[in-house]
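All remarks here apply to the structure that follows.
One protein chain omitted, others in place.
On to subunit A.
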Amino acid sequence: MNTRHPVPGYLDEGGHYGRFGGRFSPEALVAALDEVTEAWDKAKADPDFQAELSALLADYTGRPSPLTDAKNFSAHCSGARVLLKREDLNHTGSHKINNVLGQALLTKRMGKTRVIAETGAGQHGVATATACALLGLECVVYMGEEDTRRQALNVARMNLLGAEVIPVTIGSRTLKDAVNEAFRDWVANVDSTHYLLGTVAGPHPFPSMVRDLHYVIGAEAREQVLERTGALPDAVAACVGGGSNAIGIFAAFVPDDSVRLYGFEAGGDGVQSGRHAASITGGSPGVFQGTRTFVLQDEYGQTVPSHSISAGLDYPAVGPEHAWLAESGRATYSAVTDADAMEAFRLLCRTEGIIPAIESAHALAGARTIGAELGPEATILVNLSGRGDKDVNTAAAYFGLTGDDEGQQA
């Protein structure tokens, strides 16, 4: 399977994508960031590492993930053909495991024994706890106190896997604060510890390294679509929070000029309402958590809290490569409201028998818009980045299925 990837011409040695990206981090972490950069460059070129990772992706994760023709859902996308890349069928239930296995192997190569991670909904935390259990690494996961309450089941999963979950009780007590705490831990424990960042954000080399580790999604999907349809898709759709699943599937298609790339951000109550997590659509360029990118910020540069029904997209910034793809016009980003995402969620459950993650439902809602635009002749590849088991409570409350009167208020 193809885990190799071309380095795009727009990435420079300092990790800049045009005016985005780079390394806005304390000097104390520069040595560790250099160490990770060097270790990753070596690992990428090392056939032994690639073989070890490929074996895990095949025999542990279950790759390649299938491509499903969503023939019934197609009717709700103006008749366009919809092909689902089934990252939801990976071990631990989402694309997150691709990155985690790679970085966990890298941690061992660097001779480190302890891994820290941040998590919002818990998917990255669970994936990290899983890889650490497999590879015998100590694992500490930082999670906003709010999120530990909303995602108690995932906290239990991480505990079962042997990880320590530390609730973060400062700031807005959500994902961004968990990232802040992880950076504070890392600077104090950098000799023993690798920070296993879960998305394509943060200081160089994280955005490109995490992209490289998710490149397999797009590489597989490109071959699968060609084999299935005899042609490239007309459009690729993915949800974008930090943007790791989206960059993973986009990266393989960036050189294919005929393929339109669409990223769907969390529109929450609507971008106009101010209650959303759409950093590109509704934010502005700034520096946040180690990188220059689009950020939700006020006129003084203070971070504005994000909002989304989907905890995994509830982040006030986006990976710098997406910022670059947006600014260059190679990819198009727009916002999907909670309501539209939940309608697409409902439709996929009912028409295909697949309960998607609410994150991925944003991409499904986007596919409906693309279908309306491109018409029934079009083929749309959708990254179904995760499964919805974790979202059953949220969805049941949203649709009023819980027997109480919380419906639509979730």
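Heads up, the rule we're going with is that a contact is a pair of C-beta atoms (placed from the backbone, for glycine too) under 8 Å apart; a residue touches a chain by one contact, two chains touch by 3 or more; residues count from 1.
Throughout what follows, contacts and distances are computed from a predicted model.
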(message) Tell me the UniProt protein name of the chain this structure doesn't show, selecting from "Thiol-disulfide isomerase or thioredoxin", "ABC transporter substrate-binding protein", "Tryptophan synthase alpha chain" or "NADH-quinone oxidoreductase subunit I".
(response) "Tryptophan synthase alpha chain"
(message) Which candidate, A:K42, A:R149, A:R184 or A:R350, sits in contact with the chain we can't see?
(response) A:R184
(message) If I consider the whole complex, including the chain that's not displayed, which of A:Q151, A:Q289, A:T337 or A:T369 touches that chain?
(response) A:Q289
(message) What does the interface between subunit A and the hidden chain look like in terms of residue numbers?
(response) 14, 22-32, 170-171, 176, 180, 183-184, 187-188, 190, 286-290, 295, 297, 299-303
